[in-house]
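One protein chain omitted, others in place.
Up next, chain A:
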Amino acid sequence: MNLSRRSLLQLSAATVAAGAFGLPARAQAIDELVIAYNVNLPAWDPTVGPSAVNPTLQGIYQSVFDQYILQQPDLKPAPGLLTEWGWNEDKTQVWMTVREGVTWHDGSPFTAEDVAWSLARVAKPETGSPIQFVWGTLANHRVEGNKVIADVAQFDPTIFKWMYFLTGYVLPKAYYEKVGAEGFEAAPVGTGPYMVEKFERNAFVRLKANANYWGGKPEFDTVTIKFVTDSAARVAEVESGNAHVTLEVPYEEYDRLKASLTGTAAPISDIGMIFLNDIEVMSDPNVRKAAVHAIDKQAIIDRLLGGYGVKIDTLETPQYDAFDASISVPYDEAKAIELLAASGFGPDNPVKFKIQTTKGFKPKDYEMIQAIVGLWRKVGIEAEIEIYEIAKHYELRGADTLAPAAFYNWGNSVGDPTTSTGFAMFGPSPHSVWDGEDLTAMIGPLWGEKDEAKRIEGWKAVDRYIAENALVIPLLQYVQPILSAPGVVVTPHASGALLPHLMKRA
């Protein structure tokens, strides 16, 4: 038997741990799956409050609750609690067929009433759903057998996509009405693959497999999700064997540990981008185009992110419905110099503006902006970096007072162009800082376009227009690093949700 220094350390550690405190150490057979999760779960109701629209919490919610429509790991929809859905001929009504034979965690039967009630509840402004503006486009929800029908108050082509997006969860009507919001918070009940056994806020949630799950019983009977918000501590948790799976660790640590653990690094629906506000020098198309052409995105991904990222030239990633591979904005330093010269700028007479960025909110965010500022300097752009908190970004963006350039990350796990290009670039949206009338006129008709093929083509044209006129700077699609113990196989989900029921034994 060969004993390396590492294995000797591990052996002694496991012996001491087991003897002294009964630590799990690196288990040979995993009975209880332990996940070191990167955020705390503040609240259980996935349909109201700030937590409901926090993308990082959706993995936990989807473990306990089902969405109306299932979203597969490649972001595509599949039958879930709804087996079929659609509009009537003139698109004045929606219809949904409800899966039969499903039970809630408390044993009561899941019915079409639950679906109708859940949709009607979040459509009411007083419920406090942050997505009420979407759910409110349906009205007069009613049950006909195992079908739910609702009238379309305002046509939204993405309504069914929201049914597997933020707040698109079905809650138990009878149970919720019996226990109220507080009771539901204390003992949440869903139809999902796992049931909540124990929850300690800021500490952990312990889940038990739902043996009656309509999609089949999950592989691991017990899953403990520990909330470990510090990335160094998460690395230590998996390295020591205290946890079997973790995510969002620094890429350097991922590279170091993937030899001894199992590593999964797949692109997710989260992009890094730079908002351009149409103020000051950003009103000059030459400056904007030069700023885009001067950035060598691939070099930034390779050198700063260890290759973990996918270069993008529009706000659509390859998984999104309106992705168009023919839209490309190449790195071209000479062209950037030429464009700036046409506006009277150059390395000796640089154009000046401010760029805002977070620092540490996303992997290497500040370092990326530093690198971009360095690239810009070479062509004649002098950008001053201002660091801000993400909370300030939201406030400034809402008030349309961002700096001429501002780094941000945009998530769009539903993959529709409305929730990426649409909301980010449509002038009247509180999330957009580009107010150009041309673009607003192009986007406006697409919100209510009933012909799906025409709608997607319309968004592709919008993306092309944005790229040609450099109205925003898309940088990269993020890659999510997941580390797991050798005995666990993780299926990554392109939404970024870490889902225990998709984990199997090796």
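We adopt the following convention: a residue touches a chain if its C-beta (ideal position, glycine included) is under 8 Å from a C-beta of that chain, and two chains touch if they have at least 3 such contacts; residues count from 1.
Simple rule for what comes next: contacts and distances are computed from a predicted model.
> The complex lacks one chain in this depiction; which UniProt name from "ATPase", "Thioredoxin family protein", "ABC transporter permease" or "Glutamyl-tRNA(Gln) amidotransferase subunit A" does that chain carry?
The chain we cannot see is recorded in UniProt as "ABC transporter permease".
> Which of A:211, A:232 or A:387 touches the chain that is not shown?
Considering the complete complex, A:232 is the one touching the chain left out.
> Which listed residue (A:76, A:142, A:178 or A:201) would be found touching the missing chain in the intact complex?
Considering the complete complex, A:201 is the one touching the chain left out.
> Kindly state which of the options A:131, A:195 or A:503 is in contact with the chain not pictured.
Within the whole complex, the residue contacting the unshown chain is A:131.
> Extract the touching residues of chain A with respect to the undisplayed chain.
9, 12-14, 16-17, 20-23, 25, 32, 36, 40, 42-43, 45, 48-51, 53, 125, 128, 130-134, 166, 181, 185, 198, 200-204, 206, 222, 224, 226-230, 232-233, 236-237, 239-242, 388-392, 394-398, 412, 418-419, 422-424, 429-431
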